[in-house]
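Every protein chain except one is present and positioned as in the full complex.
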Amino acid sequence: MTEGFGETVLRLADITVRFGPVTANEGVSLELRRGEVVALLGENGAGKTTLMNVLFGLYAADEGSVELFGQSLPPGNPRAALEAGVGMVHQHFTLAENLTVLDNIALGTRSLWSPVSGTRALRARVRALAEEYGLRVDPDATVANLTVGQRQRVEILKALVRDARILILDEPTAVLTPQESLDLFATLRRAVANGLSILFISHKLHEVEAVSDRVVVLRHGRVVAEAATAQTSRAEMARLMVGADIAAPAPRPARPGPVRVALRDVTTPARGTATGLRGVSMELRAGQVTGLVGVSGNGQTALAGLIAGLERPERGTLEIDGKTPAVWTPRTAVRAGIGRIPEDRHGEGTVGDFDLTENAMMELYSRWPFSRAGWIDRTSARAWAQKIIKRYDVRCPGPEAPIRLLSGGNMQKLILGRVMETAPDVILANQPVRGLDIGALTYVHEQLLAARDRGAAILLISEDLDEVIALSDVIHVLSEGRLSPGFERGTMTPTELGAWMTGAGFEDAA
Amino acid sequence: MRLEPIPAPSLARRAGFPALALGLTALIAMGLAALAGAAPGEVAWLVVKGAAGSKFALLETLNRATPLIFTGLAVAVAFRAKLWNIGAEAQLYLGAVATVVLGTGLLDWPAATLLPVLAVAAMAAGALALLVPTFLKTRFGVDEVVTTLLLNFVALLFVSYLLEGPLKDPMGLGWPKSEPVIDAARLPRIAEGLRLHWGFGLALIAAVLVWILQTRTIWGFEIRAVGLNLKAARFAGMPVNAVLVRTAILSGGLAALAGFSEVAGAKGNLTTDLSPGFGYTGIIVAMLALLHPLGVVVAAIFVAGIFVGADSMSRAAGVPSFIADITLASALLAMILALGLTSLRIRR
Partner (left out) sequence: MSELFDILLSASFWAAAIRIASPLIFAAMGELICERAGVLNLGIEGIMVVGAFAGWMAVYSGMGLWPGVAVALASGMAFGLLHATLTVPFGLSQHVVGLGITLLATSATYYAYRIALPQVNTPPKIDAFDPYAIPGLSDLPLVGEALFTQTPLTYAAFVTAALVAFVLFRTPLGLAIRACGENPAAVAAQGLPVTGLRMGAVIVGSGLMAVGGAFLTMSAFDSFFFEMVNGRGWICIALVVFGAWRPGKTLLGAVLFAAFDALQIRLQQTELGAVLPYQAFLAAPYILSILALVVMSRRAQVPAALMVPFRKGER
């Protein structure tokens, strides 16, 4: 099986991709050899995903060429990449949720004009591959009912069924528990032993170190370094990736104050495929960051919705400053002094076609001075927006510009400003830095810590375990709607938290 | 080759594409005229003359525009909130029914009190007609497009029943029509000797009021937010269902005013052909106006002009008057395509 190992299977030469004035990739060259795991390391916005989309044929590069197994790949044609043996597992899965696992895998495996679907043979093949690579999943299950980890296995199976010789994994562990990540690495090792080559995209240094043979570092769209993993160090990689020594935020010790928000044995109903809360009790104290981790889909949406006013307890009580509110809606939540940074800034946080002024007053429009007996006072609203733009360094053409023209970071700064300027007692920060570049990310973190030091109670929800560990004074873990006890800063290792994320440690755990 | 969005299209694009759309529509209309064996230039001239060539023609156009302003506003208001009200036809008829029920002698009041009461009653009836589908949407998640469409048929059958039963005019020689409304329930003419009733004035006032509501008040702000991004509106604390209900009341009420104005202003009684599809044409009016309330007035007069002009041209040139309907449907499609192209460009 080792014959042919080491030959070059993929060669990217001088790839340049521009989106209007933005250059996403500039002169990127990369080689991948048979039976090798190459990690592509870079911050958000460094151009990793763009590069992979070029390789997979989803984008056509403006310059440069892609060569697979010595054959040059026609640009902009995913079919060609697939047929040449490239399998890609996107960061956001490309699965049809209401179809079965088998249907999802079958899609595209046969000619569209074939009169038969050939599912029986395919089911056997999927079973065999699942066995061989340790990818346990029921072929006849509907994807909507699968966990995130299982869905990722389906994506990998999709690639294997198509005889992929090269696997591209885009941030594969972002949504996995540490244990699931270990399972994934085991699968990847089996694949490499079978002669596959793997391109592993990540910004998590310890994973890169654990799984890759070689590492290529991308910054601002260019390759800035390439080294054998064994001959470099985490610190070195981090420096290369960010371009400067990164200082992890070192918050001053927290001075916890009174309880602002308390959940007492709260249960919420499941909404579609989103898990509800099951008997959750927790307290958010003033002057403290409470971090919440868990694999996405384990009740985060329900808990965030509860604090934000979108969800009400089915059983149990929610107390704000010791009192149970009679009415609980987003509006009463804002009135109660809860500042809310939503998970999805495009879908929930802003109205893209509204200008910055309108977006800035979205939560306050019905109050003086924005509303005067039902009439909107544009002057007050504009002044408010300008204040936020100035104080929070929102780069924009002006308060009358539609917000959809802004970058994600600037959009998030406007939301952050809208929240902070009301001096909230409680701040719900749901995935506050997702997709932001390092500058915006640091800014948001600093603002959150500053608010904490002013005495705000902060609930930080994030999929990024490292982020939560760095910022939180107390950490809870959500698993299948259940909440772990609160762990003080420094008392838990990532692995221990990971065990809780998989459900171990809960009283009713098997 | 693929299409990609342009974040901030230039003024040239925003003006150029709609102009192209109207030009394309004119070409289609000319082609259709030629198909019917007429000279396109002459047909176009006859349409213009028939719509605006004389004081009589112009007033006829404005009279025809009146219900279209109301239904156009009804659609524009609802579509802004992404409440797909395709039932303006039904709401119009229910407004007309309310006008006839109260205005044929049941309330024997002077015009100054009777007319406002009739207008409000009509609006209430129309609002109710849209509240049913809106409730089904918010409560059960039933798509309002199909329910409002189906209710148009139900409403028309209901009117047909009333006109052959309880509301039948005993002096009607067996024709299904209502008694005429009393004199106090007739909208007066705007000026002595001018064949234009106050329904037109009311429509203009309604357009201005809707415009003020949408741009200057928090209710308008809420309606726009709900239409553009329902999840963000809900997250920000807007009472989404209440906003939809308010929008439904406004939209249904406006459509019903078309029925009120046609009965109290134009016709004086109710028949099953009171509306030759004003409710559906309102969709075209609203889209041509890009959902802008003041634009609705312009678009309604334009659309009415095409209909009135085509009627008169049809008599003179023998081209079927359905050419007006085709032209307007083409204008609708060309305009929405133009809007799309304004913010799209072809990349490679």
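Here the chain labels run A and B in written order, and each chain numbers its own residues starting at 1.
Convention: contacts are C-beta pairs under 8 Å (C-beta built on N, C-alpha and C of every residue); 3 or more make two chains touch, one makes a residue touch a chain.
Nothing here was measured: the structure is a model prediction, and the numbers come from that model.
Annotation: of B:107, B:136 or B:266, B:136 touches the absent chain (contact as defined above). Of the candidate positions B:21, B:86 or B:285, contact with the hidden chain is made by B:86.
Mapped onto subunit A, the footprint of the missing chain covers residues 53, 57-59, 77-83, 88, 90, 92, 94-99, 103-104, 106-117. Within the entire complex, the positions of subunit B that touch the omitted partner chain are 2-4, 32, 35-36, 84, 86, 136, 140-143, 145-147, 149-154, 157-158, 160-161, 164-165, 280, 283-284, 287, 318, 320, 322-323, 325-326, 328-330, 332-333, 336-337, 339-341, 344.
As a convention for this text, only the chains that are shown with their structure count from here on.
Taking each chain's centre as the average of its CA atoms, subunit A and subunit B sit 47 Å apart. Of all the residues in subunit A, the ones that touch subunit B in their complex are 60, 308-310, 329-331, 333-334, 340, 342, 344, 347-354, 358, 362-363, 365-366, 370-371, 374-376, 402, 404-405. Those residues of subunit B that touch subunit A in the shared complex are 7-8, 216-222, 224-225, 228-229, 231-239, 348.
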